[in-house]
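Only one protein chain is missing from this complex, and each of the others stays in its spot.
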Amino acid sequence: MATEPAFGLALPTSTGHDEQTDARARGPWAQALHRFSRNGSALIAALVLIVVIVASLLAPVYAIWIAGVDPFSSNLESEITLGGERLPVLAPSTEGLGIGVMPIGPTWQFNAYFLGADEQGRDVMARLLYGGRATLLIGSLSTAITLVLAAFVGICAGFFGGWIDRILSRVLDILWAFPVYLFAICLSIVLLNSRIELGPIVIDSSSLIIPIMIIGVIYVPYVARPIRGQVLALRKSDFVMAAIGLGVPPHRILIRDILPNVLTTLIVFVPLMMALNIATETALSFLSLGVQSPGASWGTIIRDGQSLLYSRPWVSTAPGLVIIVTIVALNILGDGVRDAFDPRAKLRP
Amino acid sequence: MSAPLLDVRGLSISFAGRNGPIGVIEDLSFQVHEQETLCIVGESGSGKTVALLSMLGLLDPLSSRVQGSASFKGKDILSASRETLRQLRGREIALISQDPMTAMTPVHTIGWQIVEQIRAHTDMSSRAAWNRAIELLGEVGIANPRMIVGQYPHQLSGGMRQRAMIAMALSCNPSLLIADEPTTALDVTVQAQVLDLLRRLRRDFGSSIVLITHDMGVVAEMADRVLVMYAGRIVEHGPCEAIFADAWHPYTWGLLDSIPPLDGPRPDRLVSIPGSPPQPDKRPPGCVFAPRCRARTAICAEPPPRQAANGRDALCFIDYADRQARRFGLAENMDQPA
Partner (left out) sequence: MMLAVLLQRLAQMLFVMFGISALVFLIFFATPGSDPAARIAGKNAAPETLLAVRHDFGLDRPLPVQYVVMMKKLFVTQDLVSFVNRGLKVVPAIIEATPVTLSLVFGAALFWVLGGLLVGILAAACRDSLADRILMILSLTGVAIPVFWLGEMTNLLSQNRLHDTLFFSWVPALGYVPFRADPIGWFKALLLPWLTLSLGFIGIYGRVLRANIVETYQEDFIRTARAKGISETRVLLRHALRMSLVPFVTMFGLDFGALVGGGALVTEVIFGLNGVGKLTYDSLQSLDLPVIMASVMYASFFVVLANAVVDMTYVVLDPRMRSH
């Protein structure tokens, strides 16, 4: 949060005057980078995110070289040696009627079942790292889809106006009012149970493309509406009006005046949409509408841990903590990016 | 002469900047007497508004530092408690803001806002306060006060809103009215009406008025005395007629020359003061006006003396003997295209 001089008094001074003039000379991008690099909490958030991403990318290294497990297949029979003692990964349950199994709890040793196993004897730590890959991949690709679609729709509506704008705005109104999760539920339940064949391309229900597409689509109105507003405002601004009056062709106005402005808005949206999309992915996976078994994402691991909640709480707890850390970091980063590009911008998180 | 209503001595105000405090107001001293209109003139950024807000305790105590003394009716108001100041505000000292478009809370009716102020300072019932609000709106020349009292600010024109603001400011019969550029945001015809209204109110209510403006025309019409401020300092002070007849400070010359003459030959162009006022953290060590001054000499690198005579003073090296020659000699030179 920037500190403001309170009491409704505009300072008659501009503090740090020469800094601003310097920055202005450097152009908006360098200026943004400069501001961002002075934002301590945003830098820490970026660092945390890099750690999460690198750890997720190293998932195979962990699974194969360190833990030596296959996180995607059941281990009903295997045993591990812990402190000289041989323990089964899945022991017969001692609770209740004695039916069912009790997976091994956290060993807190990096080379074997650090966070314990799930009901099928799969290493939760390894699944957590692989789950990070899926969740982050879905989060980032769906963000890309949202932003590209939203920019396209928003620019078309805002720049061309007329009946194009009227139709697109009505469609956006409908989508805006449609609760996102209900929308996602409709799309998921239909798409996950269909075989989609587009010519030679066949999309299987276990493909990550389905959740990516769904999450990418449902948030389009959230970004498209502000962009439409921004383009509309630019379209009516003096310098664009002047350019039109001078006979500059529309595509040049679009490229030279509109796109650069929209681009900064889109960049400001990236971390915030990432956070939103990751939250959505985990919720959909928790409802069994996202990543499908045996694949792992942070949401599916929490779902897998549901039945073990009271006996092996770490299965559900660990992915939740990772989700929180990631989303907090993304939100702080988002605030930092927004402040860096436009300290006065107001975007709904 | 009786003790002044407001007596400010050695007032200095600085704001917290990134590299230490930045002085905005330096060593300001002035008095406001009973039933007097004092005009404070200067360009935007000269610190007029800040100085007056500090009187009301409306500067952020975290980011600003106020030094010196100011007494109102003999009581020190700079060191007064928040509660004392609160009671003073609105009842004894009232403020009229520059832009009536933004100065009233949009979601409350005009009447509600006036009643709020009355009830903050008296134990009048809300019905009585409401009636008083209608009465006040009538007094400031609103034709249909019963209708206006229930309307929201956005439903009124700019002039009407400024009248409503004035009605609100007068609601507790303040002894001092601070009007911060009350006509700047208004149309010219409405400006004249509002100024008329202020003049009439001073007569009827007997309040003193501090009028902040950058318009010498307004000064000529309204002021008993004039303070000319430049870069946080009073550069010239004196009775209105005296200053219009014979200004001492080159900055005041500039302000006066920028008014188009009403009679005589029309000049090819109006004389303007070149450059702009320095940023508060970049003020020159000597005379603050020196970089823009037509009559600058080498000595101006030193802090200028305050020359005083006949109830007026100026912060300048130029003395009585030189004044006329310097002023008009230079003005003639200025008329030659460079």
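As written, the chains take the letters A and B, and residue 1 is the first residue of each chain.
Note that in this section a residue touches a chain if its C-beta (ideal position, glycine included) is under 8 Å from a C-beta of that chain, and two chains touch if they have at least 3 such contacts.
Not measured: the values here are computed from a predicted model.
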Task: Using the touch definition up top, pick the residue from B:M104, B:I212, B:M229 or B:A314 that touches the left-out chain.
output: B:M104
- request: Using the definition of touch stated at the top, determine which of B:A94, B:I142 or B:L255 touches the missing chain.
  value: B:A94
Chain not shown: contacting residue from A:I145, A:L187 or A:V262: A:L187
Message: Using the document's definition of touch, tell me which of A:L43, A:I196 or A:L232 contacts the absent chain.
response: A:I196
Query: What subunit B residues would touch the chain not displayed?
result: 53, 56, 58, 62, 82, 86-91, 94-95, 97-99, 102-108, 113, 116-117, 120-121, 152, 154-155, 165, 168
Query: If you put the missing chain back, which residues of subunit A would it touch?
result: 1, 3-4, 6-10, 170-171, 173-175, 177-183, 185-187, 189-191, 193-197, 275, 279, 282-283, 286-289, 299, 302, 305-306, 309-310, 313, 316-317, 319-320, 323-324, 327-328, 331-332, 348-349
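One rule holds in what follows: only the chains that are shown with their structure count from here on.
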Task: Between subunit A and subunit B, tell me the centre distance in angstrom, where each centre is the average of that chain's C-alpha atoms.
output: 54
